[in-house]
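One structure is given below, encoded as structure tokens.
Only one protein chain is missing from this complex, and each of the others stays in its spot.
Let's turn to chain A:
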Amino acid sequence: MATPDRVSYWNKTKSLMFVMLGLWVFFGYVIHMFVEQLNSIVIFGFPLGFYMAAQGSLIAFVVMLFWFARRQNAIDEEHGVHED
């Protein structure tokens, strides 16, 4: 079961998961901890800190998920474990 290829597959899958998790923590939490500082930057009337919570992080989440689906699929194919 635990062939070398499977081990390498799972390691790559895990790394991708941790990268996604890190980005998730950044856009979900870290950036909003600096809302007061970011709010001093105003673009099109938007204070940047407010903008990140209202739209910025959301856009990041959507883009991240499409990227993840592609990356994980590439990993699947590379290790020959994709579905037919």
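The rule is simple: contacts are C-beta pairs under 8 Å (C-beta built on N, C-alpha and C of every residue); 3 or more make two chains touch, one makes a residue touch a chain; residues count from 1.
Criterion: contacts and distances are computed from a predicted model.
S.K.: From the names "Na+/solute symporter (Ssf family) protein", "Hydrolase TatD", "Sugar ABC transporter permease" or "Biopolymer transport protein ExbD", which one matches the UniProt record for the unseen chain?
M.R.: "Na+/solute symporter (Ssf family) protein"
S.K.: For chain A, which residues reach the chain that was dropped from this view?
M.R.: With respect to the unshown chain, the touching residues of chain A are 1-2, 6, 9-10, 13, 16-17, 20-21, 23-24, 27-29, 32-33, 35-36, 39, 43-47, 49-51, 53-55, 57-59, 61-62, 64-66, 68-69, 72-73, 76, 80-84.
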